[in-house]
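For reference, the structure discussed in these notes is given below.
Missing here is one protein chain; the remaining ones are kept as they sit in the complex.
So, chain A:
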Amino acid sequence: MPRTTTVESAGCPPLRALTFDVLGLIKVTEARSKLGGVPKVVERWGEPESSRCVLAASTNDRKIDPLLAVARKSGVIELISSINGDLRVSLPSGNQADVQSQEDNIVGLHLFKKQTSESSSRSCTLLTCTTKGLSTLRSLTLPKSPGDSTSDDDQVTWNVCAAGNVLCCKVDDNENYALFGGKGVEVNIWDLATHTKIWTAKSPPKNSLGIFTPTWFTSATFLCKDDHRKFVGGTNSHQVRLYDMAAQRRPVMSFDFRETPIKAITEDQDGNTIYIGNGSGDLASVDIRTGKLLGCFLGKCSGSIRSIARHPDLPVIASCGLDSYLRIWDIKSRQLLSAVFLKQHLTNVVFDSHFNDEEVAAASGPPSEPKEDDELIERDEESPPIVKRKKKKSKSRDVDRDDDDDDDESHSVKRKKSKKSQNVDEDEDDDADEGPHSKENKKSKKPKNVDKYEEGLLSVEHEKLKNVKDRKSKKSKGQRVDLE
């Protein structure tokens, strides 16, 4: 009898994932519940060229004007709108204009989520790190149109290691500390505010045979959201190590996983589960408190896993790697939900958490609101069938994303509310002048446009995009005129 793996997936929940590959292409994969939850490649950005190979990517997963930062092999860092793939800023490699930049590839890239200055929403901060250990923290203001030059506010460069190659670079969730590690580089933690090294790990002692395994970190991640002191590193000698800065400089715990180097580690939001992927395509989840393997993700994955992404809301992870498949897994059952063939060796995957397809918007919310459901469907029928993804994204704005975690729930509630746009008495977040508008909208059952209006106030670029969309849909255009 042939061995069979049960494939009883009910398809993916609606989600949107972006993958980056060695030819520099960015592919957008979307799963919509309308199509039975089968993810499909909907867009492809960029032209295939090997020098544009994406080495690192980071996303700023906010609601208004989400951005992607992409580091290319040629040394160029690009800021791309993750909605439509428009190039916003391209930072040439000329900053550290070196002839040796070929060997000195960028390995780590982080786009900061919080705003350093509250004044402008268009400024953003980037942390990059190269193989040689040259890390740069720069903040810049996005130009209004892509043609304009960027205004570099300030740029700080420092060296994180004297020798060896940096292979992994992570920034913790509060974005105050960064972690670097690599071949011949012990994990070290830097304070990003003062650019000082605050902690270095110590390599584990020789084993019982007196053999010392050389330091070679291939991946690392911070464990908890609000605790920068605990982190996990994966080594080339297939070891996973848990460090606790508060306890000791040597690993608190370490265990082996299979036979090939650990290539990707991602933490779960619960703070004690991690997902590890290795060089021969094994993916597993581990409870890091005990170091016990919870289970493997089996799904004919045959190529090295380069990146794992955890969806912020849904119980889903995505993995991608050298076998050119984007695979989406369920966390609970560890079953493969679906696999999408993307033709190239993939280097990175990120989720776009604010994606919702219109009829699923209700389904993903609590099922206790059938009324909303009806309303949504009704609206779908009456509005022209142009799918407005961007609108969905703009349902409500969490302007201050830096708030504490317990805010999240209230945010989600707000989101639902503003979807209906029934209540004007939102919270302190919302502007005062929204009230009357949303009332109008309540009557006309066109809630989206209010949000659009708010959004227009908030971001000029976004409004432009909207306008394009609006021209397509007559009704909403009329609405807009009303509003203005």
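Rule of thumb we're sticking to: a contact is a pair of C-beta atoms (placed from the backbone, for glycine too) under 8 Å apart; a residue touches a chain by one contact, two chains touch by 3 or more; residues count from 1.
Assume contacts and distances are computed from a predicted model.
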*UniProt protein name for the omitted subunit, picking from "Brix domain-containing protein", "Dynactin subunit 4", "tRNA-splicing endonuclease subunit Sen15 domain-containing protein" or "Large ribosomal subunit protein uL5m"?*
"Brix domain-containing protein"
_Selected from A:Asp61, A:Asp104, A:Asp323 or A:Asp352 as touching the chain missing from the view_ = A:Asp323
*Quick one: which of A:Leu25, A:Leu91 or A:Leu242 touches the chain that's been left out?*
A:Leu25
_Residues belonging to chain A that touch the chain removed from view_ = 2-5, 22-23, 25, 48-50, 216, 236-237, 260-261, 263, 279-281, 298, 300, 302-304, 322-324, 341, 343-345
